[in-house]
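All protein chains but one are shown in place.
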Amino acid sequence: QSSVTLYGRLNTTVENQKVNGGLSKWVVANNSSRLGFKGVEDIGGGLKASFNLEHGFQSDTGTQNLLSDGKPAAFWGREAWVQLAGSFGAVRLGNFTPESYFATADYISMHNHDTGSSSDELYDFSTYRSKNKVGYFTPSMGGLSASLSMSAGEGNSGEKRLIDTAVNYVAGPFHAGFGYAKHGDVNQWALRGLYEMGAFTFGAYYQIAENGYAKKYKNGRLAAMYSMGASEFHLNYGRATDGDQYTLGYNYNLSKRTKVYAYYTDRDTARGTARSGEFSSLAMGVRHNF
Amino acid sequence: QSSVTLYGRLNTTVENQKVNGGLSKWVVANNSSRLGFKGVEDIGGGLKASFNLEHGFQSDTGTQNLLSDGKPAAFWGREAWVQLAGSFGAVRLGNFTPESYFATADYISMHNHDTGSSSDELYDFSTYRSKNKVGYFTPSMGGLSASLSMSAGEGNSGEKRLIDTAVNYVAGPFHAGFGYAKHGDVNQWALRGLYEMGAFTFGAYYQIAENGYAKKYKNGRLAAMYSMGASEFHLNYGRATDGDQYTLGYNYNLSKRTKVYAYYTDRDTARGTARSGEFSSLAMGVRHNF
Partner (left out) sequence: QSSVTLYGRLNTTVENQKVNGGLSKWVVANNSSRLGFKGVEDIGGGLKASFNLEHGFQSDTGTQNLLSDGKPAAFWGREAWVQLAGSFGAVRLGNFTPESYFATADYISMHNHDTGSSSDELYDFSTYRSKNKVGYFTPSMGGLSASLSMSAGEGNSGEKRLIDTAVNYVAGPFHAGFGYAKHGDVNQWALRGLYEMGAFTFGAYYQIAENGYAKKYKNGRLAAMYSMGASEFHLNYGRATDGDQYTLGYNYNLSKRTKVYAYYTDRDTARGTARSGEFSSLAMGVRHNF
């Protein structure tokens, strides 16, 4: 009847974490596990209708994702959209991840796709909004593509007008991206590059944000990967106005779908206390895609 | 192993809404989006076991459906039942939509299947209960079928004994229905007709309810559709004891599964203030079934 694809990811670590210099503790931790449904209908004449519903859950406890106040996040909080696409590009309605993030911070987070305790804590997420959006995506033109999403505040508390835009460019081994977002008076932009050089891949982004907790917040990050057979060696280093973060990681790909991995990650607050504090973790995990 | 059908609907609009004469605002809105699982097992000897689980979510935000107080509604609040069917008819247990509603208000809501900002605000929903029910459905006998559902209050706050019954009849282009429901001391009945005449379809229902906010609440509605190729033109007009509501709609069916559409809907409180106020909206949307 319908051709829906069910997909997902369980990504679970066992970690020895140390928070704000306290005693270390053992935890089983989730790294952005998810379950999704998606489908595409070929309408003919080059037109396609598609949808995506993506749910985030905690693979350590079985709980649906929670907000920072402990209340449940939107069940389909990762993605919930319907789209019409054709030669003109694509128009998307609903709840979807900001393209400004995908084009920059997410793109170079190669060691564990920006999840869990080694996720990017320095990127400025102040303008990050998913819900109530209308988005337009250009077709790819010689490796260049762009997108623009907007939402109105709709009278919701804490919500204002949002503009989120991204540009991506790929030419052989060279990948570049740009993201800009403005939510009310808060704005941020970031520029990203990534280069594949044989067994090595190098990536970097630089972000500037103007928001409530810093007059001008600056943040940069470097990422490097070396592949050898099923093994990947990773280095990821970020430096921002108020702190630093680095991760050393090793991934062993058991298959295209499943990897086991280990990393050490460390975040400090060398230049300020605005962030959530000092943190380090030694982690081992399994990521299984389905 | 099992033969479960996954199905669903994303139905999302961009609307310019005006509430109680205030300033108009732009919103992205959900129109009863859903995700379901259903299956039928042929046991043999004419006996079939089946089930249905149907989840309602908000395609604009990704949130599961909410109650009017903002708390989450039952996750499988649309349908959650198991059924045994045979030559005797069918017996169903669990949570399911009142047949009295399907037989009347829902049946003639052709322009956007009674969802979103143009849904029927005048139908009296006081007796509408889904949960904790036992239902019996007759087989179809020469176009005639009937159903009876019951639930006890089970000591739950606000719940009392419920009886919900419906009769449906189809003879060629003529369709008729009747619904009656009684919850505690509150009751309502409605009668519905629908007639297909070439490219035109005409439908109407009339409802009388005796409940808390009006001694005798009366409500009637007319609906008309004109089909031309992939286009549908809709008119829907309701008039009740305390107000009026009308919708002018246009649907363009891109395929059997996907339509784009536009409507203008207006609700007033010309004869009372019991309802939720004046409201109008100009909407454009996409509905995609999978």
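Residue numbering begins at 1 within each chain, and the chains themselves are lettered A and B in the order written.
By our rule, a contact is a pair of C-beta atoms (placed from the backbone, for glycine too) under 8 Å apart; a residue touches a chain by one contact, two chains touch by 3 or more.
In this text, all values refer to a predicted model and were calculated from it rather than measured experimentally.
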Residue among A:T138, A:N187, A:S227 or A:T258 touching the omitted chain: A:T258
Identified contact with the non-displayed chain, of B:A49, B:M141, B:A199 or B:A230: B:A49
Residue of B:F57, B:W81 or B:Y205 touching the missing chain in the full complex: B:W81
Those residues of chain A which, in the complete complex, touch the missing chain: 5-8, 10-14, 25-28, 35, 57-64, 72, 75, 254-255, 257-258, 260, 285-286, 288-290
Sites on chain B contacted by the missing partner chain, in the whole complex: 1-2, 4, 6, 37, 39, 41, 43-44, 47, 49-51, 53, 72, 74-82, 84, 93-95, 130-134, 151-152, 154-155
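In this text, only the chains that are shown with their structure count from here on.
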Chain A on chain B, rotation in degrees - Cα superposition, rounded to nearest 5: 120
Euclidean distance of C-alpha centroids - chain A vs chain B, Å: 39
